[in-house]
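The complex appears here without one of its protein chains, the remainder shown in place.
Up next is chain A:
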Amino acid sequence: MTSTETRTTGKIGDSPLRPDGTLKVTGEFAYSSDLWHDDMCWGVTLRSPHPHARIHGIDVSAALALPGVHAVLTHADVPGLNRVGLEHLDQPALAEDVVRYQGEPVALVAADHPETARRAAKRIVVDYEELPALTDPRRALDEGVPQVQPGGNLVRELTIRRGDPAPQAPVVVALDFEVGMQDQAFLGPESGLAVPDGEGGLDLYVATQWLHVDQQQVCRVLDLPPDRARLHLAGVGGAFGGREDLSIHVHACLLALHTGKPVKMSYARDESFFGHVHRHPAWLRYEFGASEEGRLAYAKADILFDGGAYASSTTAVVGNGGTLGLGPYNIPSVTVDARGVYTNNPPCGAMRGFGCVQAAFAHEALMDELADRVGVDRVEIRALNGMRDGDLNITGQLIDSAAPVAELIRTVRDLPLPASPEGERDIRDLPGGASNTTHGEGVVRGIGYAVTYKNVGFSEGFDDYSTARVRLELTGGEPVATVHTAAAEVGQGLITVEQQICRTELGVDRVVVHPKNTFVGSGGSTSASRQTYVTGGAVKAACEAVRAAVLRLASARLGVGGLRLDGDKIVSASGEVLASLADVLGAEAVEETVEWHHRPTEEIDPETGQGNAHVQYAFSAHRAVVDVDVELGLVKVVALDTAQDVGKAINPDAVVGQIQGGSAQGMGLALMEEIVVTDGKVRNPSFTDYLIPTILDMPPMQVKVLEYADPHAPYGVRGVGEPPTISSGPAVAAAIRAATGKALRRVPVRPEHITL
């Protein structure tokens, strides 16, 4: 909640240190779970133990009777509309007559100690009548299955029809693929603090990805105007899409307004697994038709996403899975059917890679199959079919900037390979590591490739913008810029990017990043790899407006026109230095606020799926090298190398950081990350059994960053955060297939899939 200020010379293209970096490494960074207020209460949530049940009554009297309890609330205490949802208002903030998934919030408790609150929650008696649950999404649209939502079980169906409706090809390959449910697994659990202002309004400090959409949702449920519910970004410990939907927001506010006290909520790890949406599990059926040389003639895809009990962002995930689900390839004839359905499984929504991750496993596995069938090298088949600048994608959209698929995949191929193992090896370098399961026996090396493309920014006609306020004034005789946006810093490095842009545009050294809150216009979501592009664009535009105002001021002061800013000097048209920025500013503060929109996109045609759905595309490729103990099914990823076109690396260190982290997360899905759901119940809501890669699982990476500027984007940037998560997993899966000779049509690949 304090301002961040750093002094570096870093402009665009440098890698100045991030202001939060040292604090995070030394454990001093204040995360949302560290929020504190004297006199605060603790809020806890009572959740449904059942995937589907009718609620006949809720008795809170025993909970209220516990000393130290300040409030016990149910849906009956919601003042406004008891509905939340990012794209569809289909989810009660607190359950009414039905619960639709295990973990659905039913009641809230505030008490003066978290343990008291937890004990009180256990005393709440909910009279449930269990209902038959729909837990197999493949049956969601059948006759006679339980209806999860009043409008039926279909969230969205998307069709793409392009080219020949009945295409033929000499070579046909097909497969079915299944992707398990991945979790964002951010380390900072959902948490926040709601502080009532004594006048019926409040301030909510919360770790989130989009303050303004949260504010809208909170206000709707609380029945408050926006100026009465002000949101402030608290320290975010990772997000990856899992903080796009609400978690504690409405609940903490309800409790704060009822008790008149500040209320803190902070989930424990197990609750976190129920407190946010996950990546959609998917079932994919793909077919490619190609020439004898391996050139694609047609592709068919049938994709099913399990959306779980509430829509969250399933609509947009289906949009991405459908429009981008055939990968970065030129395909003349296309048939795609993508569906998202409701079930009584945990709700699924946004996660890094958003619909493309699932599809990439299928199209990349099938591309290898095609390569082998026609006898073309697996890299060259991707180069042969890969998109280029000027091509049309499967929705008929012109790719109007770099699309270096061939270059990316050949680049990763040409990177040095890790040395072949010789002689005695340290067991920590072998599959199983220190667990001492092999000294080399059964170990086979495999190499796999994958390539992807991903949209950047919000799509399908969404008016996607960000707002920036930049103020320039003298502080201690030195010009200082203050930049204020509501765009969430979730660890990706946006704060540093905002500073770099201000330094570059305004010639100042010192840039203060104002705390993020709703006192400035929306920054849009920190998702879809969009903030450097969109908020970066807004900050740039605001800086340009400030600069113009300063130059107007200078013209007026100096009585000359045609001025420009060169570093911190005011320079005449002929290049003569006339004054310093400081001279011109004097006691004046120049402030401009700009709302900046990216190029508009369009809704796609409901029947053909054709249209300019996306604003920008980002491309990446990976090469994975794995050692597999084929007898035990254990995998050690030896190398995971990548090439990615980022348009322009505003902060090269941060770019590489995003690529490394994204690659690890994609690898995690290929190897181990899965929420196991049986009959609608989560079986592994803990880091004991939801495994994410450790440092012994993640190999060193070679990262090749290409910079083909996108002429339509500020500074030529291309979103960076998501592509690595998409192409890394399929490359790892391909490498395991290469080592084992097994088809492996499901991820995560479990050891028993290899051995049995």
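We adopt the following convention: a residue touches a chain if its C-beta (ideal position, glycine included) is under 8 Å from a C-beta of that chain, and two chains touch if they have at least 3 such contacts; residues count from 1.
Keep in mind that, in the parts below, contacts and distances are computed from a predicted model.
Chosen from "Small GTP-binding protein", "L-aspartate oxidase", "Carbon-monoxide dehydrogenase medium subunit" or "ABC transporter permease", the protein name that UniProt gives for the omitted chain reads "Carbon-monoxide dehydrogenase medium subunit". Check A:H75, A:R161, A:R373 or A:R750 against the missing chain and you find that the one touching it is A:R750. Among A:G68, A:G163, A:G432 or A:P515, only A:G432 touches the chain that is left out of the view.
From the set A:L154, A:A268, A:L392 or A:V444, the residue in touch with the chain omitted from the display is A:A268, counting the whole complex.
Per the touch definition above, the residue from A:D59, A:D223, A:D389 or A:D689 contacting the chain not shown is A:D689. For the chain missing from the display, the contacting residue among A:D112, A:E178 or A:E631 is A:E631, taking the whole complex into account.
Seen across the whole complex, the unshown chain contacts chain A at 118, 268, 270, 428, 431-439, 441-442, 631-634, 636, 671-672, 676, 683-684, 688-689, 691, 693-697, 750-752, 755-756.
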